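All protein chains but one are shown in place.
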Amino acid sequence: MFVATLVLTALGLLLGWLLGLAARVFAVEENPIVNEVEALLPGTQCGQCGFPGCSAAAEAMVEGNAAVNCCPPGGRALTESLAELLNIDLNSLGDAPVPQLATIDETLCTGCTKCYKACPTDAIVGATRQIHAVISKACTGCSKCKDVCPEDCISLNPEPLTLNTWHWTKPEAA
Amino acid sequence: MFGIAMRGGVHPETKKDLTAERSIIRQLPLPKRLYLPLSQHAGIESRAQVQVGDRVLKGQLVARSGGPLSANLHAPTSGTVVAIEPIIAPHPSGLPAVAIVIESDGEDQWMTLPTLDDPLALSPDELADKVEAAGIVGMGGAIFPAAVKLRQGRRFEIKTLIINGSECEPYLTCDDRLMQERAEAIIDGARMIRHIIEAFEVIIAIEDNKPDATAALKKAAAPFGMIEVRNVPTQYPMGSAKQLIQAVTGKEVPAGGRSNDIGVLVHNVGTVYAIHEALRFGRPLISRIVTVSGGCVQSPHNVEALIGTPVRDIIQACGGLNATPARLLMGGPMMGQIIPSIDSPVIKGCTGVLALTRQEVNEHVPSPCIRCSRCVDACPMGLVPLEMAKHAKVDDFDNAQQYGLRDCILCGSCAYVCPSHIPLVQFFEYAKGELKERRNSEHKQEYTKRLTEQRNERIEREKAAKLAAKKAKKKKPSRQSEAAASEPAATAQEESAES
Amino acid sequence: MSTASTPKAPAYRTIFRDGLWDNNVAMGQMLGLCPLLAVTTSATNGLGMGMATLAVLMLTNTLVSLIRGIVTPQVRIPVFIVLIASVVTLVDMAINAWMHELYKVLGLFIALIVTNCAIFGRVEAFASKQPVLPAMADALAMGIGFTWVLVAIGAMREVLGSGTLFAHASLLLGDHFTWLEVTVIPDFSGILLSILPPGAFMALGFLIAIKRLIDRGIKARQERAALAGLVTQ
Amino acid sequence: MNAIRESVHRAAPYAHDRSSVDRIMLQVCLALTPATLFGFYLFGLPAILTFVSICLAAIATEAICLLLQGQSISRLRDASALLTGWLLAMSMPPWCPWWLCLGAGFFAIAIGKHLYGGIGQNVFNPAMLARVALLISFPVQMTTWVQVTPLGSEQAPGLLQSLAIFFEQQSIPDGYTGATLLGAAKAAANGGSAISELVADNYSLTQSFLGNTLGSLGETSELLILLGGLWLLRRRIISWHIPVAMLGSTLLLSGLFYMVSHAQYLSPWYHLTSGGVMLGAFFIATDYVTSPSSTAGKLIFGAGCGLVMYVIRAWGGFPEAVGFAVLFMNALTPLIDRVVKPRAYGRDQRGNPIKNVSARKAS
Partner (left out) sequence: MATILNPTYRSRLGYQAALLGGMCYLMSMLLIGGNTATHQLIDQHVLNDKLALLDQVMPHSLYDNDPVADSQVIQYRDLFKEPIEILPARLGNEFSGAALNLTVQGWGGPLNFIMAVDASGQVLGVRVINHKETPGLADKIELEKDDWITGFDGRSLSNTSHIQWAVKKDNGEFDQFTGATITPRALVSGVYRGLQCFQHWRQQAQAQTRAKEESGS
């Protein structure tokens, strides 16, 4: 009977040592997933998600404090890849905010270039004292231009539907 | 006899007897105004070449191809350009599309047509250019520019040119009538295409429910070698290129590939006729045969309509409507589109205008799927529609693709047979649309991300430059003005914005 | 002792609410289903198993909470397992020696408590992070929560399957409890399915469904109350 | 996209076949009618009571479930509940007490169908699920086979007596019950006596095929079931794959073992003509919801049903095994559907594009 005790104790000693060793050998770096999430985000630091910047949003998403669909510029595609990365059920999310596009009211624009300087994606073209225009292809709808416009001539609207972007909606029934 | 017959497929009531025995109405009253949408083809919009107030002659170029997959547009009659403005497009969305509006002067005066040599004496490349100039697109509804297809064909060893006369959509008889009435022209066009792509043989494939057309074409083809007129079984969707190729040659087009890959090229009889007109007489594509049919049409007929004619006018030419239609369609009932307005214009790809009664459409409230797998049996592409729809319904597009969404040709066979009346095709349209949207937004994100990085780098560079300038200023104050002038305008603003 | 990093212990009210209803072992955490499904052929069996589990849970939670300061993450799983297995074996011996009648009823299942992941679940999730008193409270709450579910499922299956309720309860609890033994439906051959394994799954399924239904009702009422509160303001 | 939401338009096609769910269900019921009527004739008034009460219980349960889910009661018109009840009644013993009938109908619809999410969502065939659940729960009642007592014959119970049996005021007289052929064969096999002798003495193949023998309410006559099934095949309600695969694999297996030992194993012809194989092959295994959707999948499914059924019959604890076999294969259906997909046009069996027969000009 005491042999059993001895064997058990020896086993415990050995396994405890092995486990301690294993914990040292296979030690994992702290949460590499935040970097992965941040790499997926647009990086425009636009703040539409409500966080100070993309890296703060990434941290919040990993901790579960931000929904993966809170990034309007990223749209559905980003939401899906984030959900997959963080193992989140897409159906549990509500409606995501719709991506927006900036438009400049040409009758009011004075060509002050403030918006042009503020745009994180260089989506506004124009020079001093010329009316500016938005390249919709590059606009992420971050509203930074709107915030700095002294004439209040910039508005943000959902991307208009065209024959090329229209498609059938999901049927209601069945 | 036909190699491997088509897989799946359905046999909807053809309803072709409404119009099949009646000859094409050639002389429609000239419409007051013609509407030419700038997008009547697969690629991007063409660019208008006229301005409001310009006078144009019949056949004159009014819009030039806007890119590689775009096509030219010509004035269907003589008159004045009164507007270039958005009209309601002949499209189920009801969204606006820019169109050139021509008010006809009633004279229908042709521009001077070029004198032509024997087309068969010209080089294939020259002929392809002429086809391109004439603005010809796939007339069976595919609206893919014909010249592009011909040039692609020239890069491959094309053994068989198939002329598609298997008009499988119910109601439609425009190709049938065309084959009966203008067989010689079609054979002539086929010979020209064969000349362009240097095909070994021509097979004209006609469904076996069109004996008159078969006979007419056989007669017209008799003098020429290597042109064979062949019957294929009557079955929907036999008119789809992939299914027709399978029925005629026994080969399948590889997924994601083109018929070129297996040495086959398919052209619709309507396209062949248009090519004949363009190469023989120099006439650009300004009119087409349209089937006007359906239970609500007083006197269903095929009409030869100018492109841009409002649908209202051609229905009136067929005696008008006898009841309010449940559905007003452009194209056939299986793959056609509802049009939002009776004032929508006829476009190049318009094979028919159908005004259908409620009984004809036979639409019901959908009930849950009972997995009867009739859709699986009906699918000519060998897909699993019920699973595709199930996954599309919960926005699981990856799985929908797993079950074949990519290969779906939207032929509607599945939705036609579904006893639960599930709008399967709409699920697929939705899923395909969402996937496209997603791809676009991914591209956009990558693009804007690159832009941001570039901008950040630039700002860093500018900052470094400024710092260097400051240092330089301290050392050599005389250079100050020079440095400031070289800096971009608003460095101060930038600093304040960042702080 | 490394109490600095210990999360604040939840209120006892929360501990009991969690154990008995919200985060019930069987209906919320879905742990310990193997013994749950196996022994609940009668309410008495359920009660016995539940009480044995409760005893083990009390002991292990207390012990683990006591030693939590010296255990390091690297070896915590084997240490806890050794502890749990030993405690269960001791309980098994003790019941066999001093409560032999009960042992005859529960026999096999007591040893199986080792593999009941509910035990390890509580040890790992609660006792290893909390002081002794809350850990004991948690064990009590979770144990009672587990027991009442076992009894409920056992009762459902017993009534449907044999037409009795708490049959042989006196064997377990002593002769004072003979009054518990009720024949609900006399001369009833019983729905055998209910006593067979599928019956256990069905009973558990219904119980969980009922819990969700009640939870939903409570939530709806709270929301209505919140709205009403807004109105008066 | 929101701009279009108010539009009621639907995408193409704008032509539809005239088929509908209720039409399909009713045609299946019609195909079952001859065998059902024959069952009524064989087992008399108590059988009619059993049949009617099971169907009514199924329909009533469906109605209650629909109401509870807040769905339109008009969904009843799809006749799927009637069909489930009908199939279930066909496979029940002919003289069931009232509570068994009500329980059967309730279990099939409420637990077998609506707990899974209603029509089209159930993993298992509801009728078979109910039958098997009852067989396990009430083995005595579910294996009480009455002798053939044709309507109008002397032994046939009258109306009052039928009602008394139905409401358990009177037990079924002892002499009225007996063992089915498969049950007797199983007993003989377990007892070590030769099956061949027993069968030769007591049972006739023709009677078994025609159905003049004891067994479940509506499945004794393999002939009438076969005719109904063939009619369904002709109407294209079902495809041939599952019945042929199931009957084929049964025939093959039973033939094989029969050749090994005549005494130990039952002849394949008896396997095919008793215990509801025909009903299973044509009406139960072919249930749309619970069988695979591809043709290859259907063949695998059918063959699997035959295999499992034979294995249970030959070596398992129950003499009849159609229900168990179908349920077993039902559980595999999602797997089969995932693995066995039809080959898509232009792709090989694994879903990769077929090899390009490159016609590119060498230039």
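Labels for the chains are A, B, C and D, by order of writing; each one numbers its residues from 1.
Convention: contacts are C-beta pairs under 8 Å (C-beta built on N, C-alpha and C of every residue); 3 or more make two chains touch, one makes a residue touch a chain.
If you're wondering where the values come from, they're calculated on a predicted model, not measured in any experiment.
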Residue among C:30, C:83 or C:171 that touches the chain left out of view: C:83
Candidate in contact with the missing chain, chosen from D:27, D:121 or D:143: D:143
Those residues of chain A which, in the complete complex, touch the missing chain: 1-2, 4-5, 8-17, 19-21, 23-24
Touch list for chain C against the chain that is not drawn: 2, 4-5, 41, 68, 70-76, 78-79, 82-83, 85-86, 89-90, 93-94, 96-98, 100, 103-104, 128-129, 161-162, 189-190, 192, 195-196
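Simple rule for what comes next: only the chains that are shown with their structure count from here on.
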Centre-of-Cα separation between chain D and chain A, whole angstrom: 54
For chain B paired with chain D, centre-to-centre distance based on mean C-alpha positions, whole Å: 50
Contacts with 2+ other chains: residues of chain B: 92-93, 367-369, 420-421, 423, 426, 429
Complex interface listing, chain B residues touching chain A: 39, 89, 91-93, 95, 97, 365-369, 392-395, 420-423, 426-427, 429-430, 432-434, 436-442, 444-445, 447-449, 451-455, 489-490, 493-494, 497
List of chain A residues in touch with chain B within their complex: 42-44, 73-78, 80, 90-91, 99, 113-114, 117-118, 120-123, 128, 137-140, 148, 161-163, 165-171, 173-174
Complex contacts: residues of chain A adjacent to chain C: 12, 15-16, 19-20, 22-23
